[in-house]
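Only a portion of the chains appears, each positioned as in the full assembly.
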């Protein structure tokens, strides 16, 4: 079998072997329900408490402010719908951005159908939220600002501290979707004035199907999944103990290796960006040149289409993505690339490559060589390229 | 879930049983959870509690607090016994989980009820002792939020 070069770590990551190792005893040995009286359940309860502590520490939060969910999407849905419900008497206006993940955007559309008004802030050409637009959007009835920490497609990191301060000054709750940022960049909920924060295990070498919502003490959010008294009565459902243990381990790991890992990733990312921009003509980098996730590179190659490119890369054992993996069920061009002002046909030819700690310079050399060849080939097949060449002759 | 002390008093409860012709008997119920505790006191002519026994229909915390409460009042004067609060009992047990704080109130109330019974039988008034409620309502702090 060919070597696999997995460059789609923003879609999902490999679960780290030590994370799986940590989970295993909770399937067949300490399988007790943590909400029980007997000692078998005590083991599970202890494990959950430890995971909660690890995560709280990673954010500068308190242990009882971490609530486990089934992933980033549930956390986002919960944060928005259940604060909207709890603060209805205060107002019905929510501010978010045009480049959020669909878990936020589609939830906002749902809220619009249920009597809420949403402002979708524009971003600049680098994907950075326009702070002056945020300030203008605030009204007396604004109850929530939700801005993602870092974008999943183009990797741009938002000025979260500034946004948090603005929200705080106005007494408005601030939620951030940190699904891409948690474990990749340092986050402190107090320093950034974050009231709620979503994260998902499988983005940081943890298991799929587990995530959390940080909820600052005092925030009057309602339940989203009603039922049993788990998670201090705020999120029902028998606790996914192995998943929670795995998420705790993944967080511990990500925090311990963050500096070293991301330093290396930034170096390799920049190497990749430099080579691609220099060696492949009619190419642009999407997202901010420096204020971006350590592992994210996103290019648009003029005159070609993303899916064809992905399939050809796959034949060489290279996994990448074109827009967000979650939306590949849809054929619309990425709303994020539209929001940064790319024309339709250029957005179509985009490629996201997201690194992990195992990727080497040699891997990236292999990728660049193949990219050059494949893009040449696709362009030679492209009527758009033909028109362009004719026009510029 | 419980401290070692709680488990010890649960497994080996001190002073379980009845006292025939006790000087005072008090039975209290906990409206919150439906549990019931009965305390028997044997008080000598000097107002010193010579013996104390209990019976409890309740959770692990209720059994352990009953047991600890009997230990704490034994040998005390009536006035000293009045100072055995639920807090004192909890501290002596190295604490209780938050949802179990109300169980310790049973013990405090049971002592008071037994003393009240003693006072009535002997036609005396005990300084600082109020007529016990048959039900205990107030108790642990609950998360007042509505989820």
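Residue numbering begins at 1 within each chain, and the chains themselves are lettered A and B in the order written.
Throughout what follows, a contact is a pair of C-beta atoms (placed from the backbone, for glycine too) under 8 Å apart; a residue touches a chain by one contact, two chains touch by 3 or more.
No experiment lies behind these values; they were computed from the predicted model shown.
Written as a formula over the displayed labels, the whole complex reads A x2, B x1.
Keep this in mind: only the chains that are shown with their structure count from here on.
In this assembly, the C-alpha centroid of chain A lies 55 Å from the C-alpha centroid of chain B.
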